[in-house]
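Every protein chain of the complex appears in place save one, which is left out.
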Amino acid sequence: MIEINDLTVRFGGVIPLDAMTVTFESGTCGLIGPNGAGKTTFFNVLSGFVRPSAGSVRAFGDNLLTMPHFRRARWGLRRTFQTEQAIEELSVFENVAMIHEHSRRSRASRRSDVLGAIEFVGLGVGPETKVGTLAVRERRLVEVARAVVGKPRLVLLDEPAAGLPDAETEHLGEVIRRIPGEIDALVILVDHDMDLVSACCGVTAVLDFGVVIAAGPTADVLRDPNVMRAYLGTEETV
Amino acid sequence: MGEEKAQMRKYLGWRVRVPFALIAAAVALTIVVTDSGAKTAGKAHAAAGLACGLGTGKPATGTPILLGAISVKQAGTDFTDIPNMANAYFQCVNANGGIYGHPIKQDLLTDQTIPSQLAAEARQLIQTDHVVGIAGSSDIIDCAVNSSYYAQQHFYVLEAGIAEQCYSSPFEAPVNMGPRYSADGATQTAIKLGAKKIAFDQSNVPGTQYNAGGSKLIAAEHHIPIQFLTENAASINGATAAEKEVQAAGPGGAVVLVFTPPVALAILQGAQHLGLQNKVIWTCATPCNTDFLSNALGSTWNHKLYVNAEMNDIHDDGGADATLYLKVLKQYGSSVAGGIGSFSQFGFVLGQLAVKALLSIKSQVYTAATVNAAFHALKGFKTDFLCKPWYFGALPNNTDYTTYPENGVMQIVPHSGCLPIDKVDPEVATVRAYEKAHGV
Amino acid sequence: MPSWSSFQPFIPIGLAAGGAYALSGVGMVVLYRATGVLNLAFGAIGAMGALIAWSMINTWHVPGGVAYVACILFGGVLTLVYGMIFGRVLAARDPLVKAAATLGLALLLLGVMNRLWPAQVTRTLTLPSDNGGFAVGQANVDWTQVIAVGFGIAMTAGTALFLRVTKLGTAMRALADDREITATLGVPVRRVEAAAWFGSGLLAGAAGLLLADLDTLASDALTFLVIFTVSAALIARLRSLVVTFIAAIVIGLVDNLITPINSITNFRDMTPFVLAIVALLFFAGRRQYSFARGGIR
Partner (left out) sequence: MPVGGRVSGLRARLGLGRRDALDGVVIVAGVIFAVAALPSLLSPYWVVNATIAFIYALVALGLGVLAGRVGLISLGQGAVLALGGWVGARLLFATSLPYPIAIIVAGLITMVMGTLIGLPALRVSGLYLALVTLMLAGAINVVLTDTNFPNGGKGFLGYNDISTGTPPSIRRPSIAASDPAFLRYTVIVVLVMFVLVLLHIRGKPGRAWAAIRQSEPAALAAGVNVTVYKMWAFALASFVTGVAGALLGSSSHVLYNYQFPTSQSIILFAVALMGGIYTMWGAVVAAFLFQIVPSLFTVWGISNDWATILFGVGALQVLTTAPAGIAHQFPRDMAKLGRLLFGLARRVAPAGGRAP
């Protein structure tokens, strides 16, 4: 469970996050909103690239904001980026293993954990394949594998389905849905693909201009008039 | 990403590969044209009337005699004029009967003052190319790196020396004095001209104290204060150095420059910018003795710079050697870019010495043993370039001349005569004693 | 500590050197802002120009004035040619790659220069302005030094003004901020870049000419004098022309005013390095993260 209170970020005059307050209990939670609503900024705060000017973030009782960013991975924070960041010159195995190496898990458990993670995402290629040779879909899956290896507690997925055709998005959705149960981690999913969000997320929060304008069961939230208004006029293209 | 790059490379193809192909072609062509011939430069074309070697006028066609040489050739420092001039004389000899029909072939290796490189090159010459002798070398660190190797191989080397070992190893015989003794001469001249104080400036490279040692003793002997400065020659600003020197020398003082011609010139140019020609007495070691420098400085420096010249000046000396030197330089010296000056004179004399030694071999068998024995036995060699007869020894050239620039050329200072290097410098004293004892 | 009077003569020397560094510094910064290329071959280009001028005067006996113009033009043309070929090929690459490529050019030129103008020959390039001069206190000043400083100031001011008021200049500044947008605004990017290459090349040639006279006409020395220029440009964070000028002058002065202090005089060559390093680390400030891949790409 992660509680965000009055989280505020200022870049000079711009205020990407304005006293954001929300709590994600468990399972897979959606975070949606028009472009520039502050979703990625929120992730950057959690992973430590952006220092908030006010507010607090408590995850499973720990204060995330006081940790140096590379410590947070050790704590159990995982994250994917909008532009996929799997390491091209390393093999699939190494890609996942290097995350494991910087987690709390012991060296002994590495091989099994890594192969387990690759298994988990159902990647169709051998673990020794160089990532540089993979297609977008496979790279996305490798990223998810990186995000679930080494007993994570909090997994942030930033538009994991960007640029994927529907069939593959569906597979990805299944994988994401299985994370809370099988990996026992809280997932926060940012995406513009409403089908994916409603398919994966029990609860969803909506950001608009850095403010949470709605939060609750996904179905209700998507029917919420404010949300409609927020989306109207801003055409959402994935 | 991969594809994208690949495409970019395809797109680059024609646009980039073409320029590169052109550059490569041009480079290759130029090498072929300019350099490949370097080793066999200057074939023996007939030269009537030049009294080189036997002076028969018939080109030598026998089996060549291979003589090695090592010389520094790098940005900022290039002494290849010395071996090149020696080779020019060899060509002249080859065109005039050679060594009893045997032409002399020069095997020149250049270096960039990297010790390992010099060690390798000495071994290449002696153990791989099997040169029968080494004559005409001129390098900054050859003696320091290789003198022990030459000793071990029993090679007696004829060279123009710089490093201290050239003047202490029994296997090395220089035609010149090197920085230390030439600087001694410059210091003596400065004192003779009544310097109240001396500022002694040189490049900040190993051996500075060795170079300065003699001048220190000489100044002390005459109770003249002397201050030692060093410059980082790689990044020298002439004006800065000149002003520093003039301030160190003070009013009525003298500046002694111990630099290669380019650096010396940079300093004197700087002095010109600041109008310092008349502030002090300017003196310089041998490298300044080249018409190029005099020419570059222009008339404002007439009689303002006293150069200790280890070789006689060729302009107002009409002697046989001087005449021959000029002719050989003109006819065979195309590779002697520096032209008239001490460096090419060194090379010329080194060539003469080697030829004299080779011609003296009665057996007319030219092996490393015979040739080096002949080199070692050299003595009583008279040339109007040197004040005293030359012999194979530690410091055979220990009495020399003084020149100054005059309208673009270097001239002997009138009535300056021969200047014996002061024997307060211990090495000079030993040499003089040796000369007295052996009557050379 | 030496007296004030012994420092005085080093002031004009330092100012002159600084002026020459400023000259090339301005060219370097303008080119970087317009094309993203930090031209580390600046010194080599100027050196070759100066050597060509030397050959014209001493070998082909061309009147000095013509040779000097040729030197400056050579700088402009060579730089333009390089820019037209490699500048475009590398346009999409990281600034690091662009700068590294100019190191390749520097090596190429260095080799060519040592080949065509071997160090066996001692060379010098004297401008007629060396002959006249005047004295200030303990210091002698000749017209070349005056020209160096004056030209430095004029070029800095002129270029700054040019960037402000002219259409081309505005285009260059726009390019520095965002080339895509500038391109979409219908600015003829290529022509603007070409202008930047050519202009900076002219400055390289001019600086080479001045330094060959003020300092020394030696290919390697002039090639690596570029470090003084780079240092000044870095202190200005490759942006401000005025700061570049001031930095260049300061470097020139410090480098020379240290000279009479015997205890550290031999370490004066560290001036540009030390100043640049301090400046860089001072400006380094907070890291901001780029998602670009590191290294050669």
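Letters A, B and C name the chains as they come in the text, with residue numbers starting at 1 for each one.
In this text, contacts are C-beta pairs under 8 Å (C-beta built on N, C-alpha and C of every residue); 3 or more make two chains touch, one makes a residue touch a chain.
Keep in mind that this is a model prediction, so the values were computed, not measured.
A.B. asks: In the complete complex, the chain left out here touches which of the visible ones?
C.D. replies: Across all of the complex, the chain we cannot see touches A, B, C.
A.B. asks: Give the residue, chosen from B:168, B:278, B:334 or B:407, that touches the chain omitted from the document.
C.D. replies: B:168
A.B. asks: Among B:207, B:238 or B:341, exactly one should touch the missing chain; which is it?
C.D. replies: Candidates B:207, B:238 or B:341; residue touching the omitted chain: B:207.
A.B. asks: By the contact criterion defined above, which parts of chain C meet the unshown chain? Give residue numbers in ascending order.
C.D. replies: Residues of chain C in touch with the missing chain: 38, 86, 89-90, 93-97, 99-101, 103-112, 114-115, 220, 223-224, 227, 230-231, 234, 266-267, 269-270, 272-274, 276-277, 280-281, 284, 287, 289-297.
A.B. asks: Touching the missing chain, which residues of chain B?
C.D. replies: With respect to the unshown chain, the touching residues of chain B are 1-2, 5-6, 9, 12, 16-17, 20, 23-24, 27, 31, 35-36, 38-39, 73-75, 108-117, 119-121, 123-124, 127-128, 141, 144-145, 147-148, 164-165, 168-169, 204-210, 213, 232, 234.
A.B. asks: Could I get the residues of chain A that touch the absent chain, sorted low to high?
C.D. replies: Touching the chain left out of view, chain A contributes residues 47-49, 69-74, 77-79, 81, 85, 87-91, 94, 97-99, 101-103, 125-126, 128-130, 132-134, 146.
Here, only the chains that are shown with their structure count from here on.
A.B. asks: Looking at every pair of chains, which two share the most C-beta contact pairs?
C.D. replies: The largest set of C-beta contacts joins the chains B-C.
A.B. asks: Of all the chains shown, whose C-alpha centre falls nearest the centre of every protein C-alpha atom combined?
C.D. replies: C
A.B. asks: Please compute the C-alpha centroid of chain A, do the same for chain C, then give the distance between them in whole Å.
C.D. replies: It comes to 50 Å between the two C-alpha centres.
A.B. asks: Could you tell me the distance, in whole angstrom, between the mean C-alpha positions of chain A and chain B?
C.D. replies: 75
A.B. asks: Two-or-more-chain contact residues of chain B, please, as numbers and ranges.
C.D. replies: none
A.B. asks: Spell out the residues on chain C that touch chain B in their complex, using ranges where they run on.
C.D. replies: Residues 2, 6, 9-10, 13, 16-17, 85, 88-89, 92, 110, 114-115, 118-124, 126, 130, 133, 140, 142, 144-145, 213-216, 218-221, 224-225, 255-256, 259-260, 265-266, 269 of chain C touch chain B in their complex.
A.B. asks: What residues on chain B touch chain C, complex-wise?
C.D. replies: 8, 12, 15-16, 19, 34, 73-81, 204, 230, 232, 234-240, 243-244, 247, 261-263, 265-266, 269-270, 272-276, 290, 292-293, 296, 298, 336-338, 343
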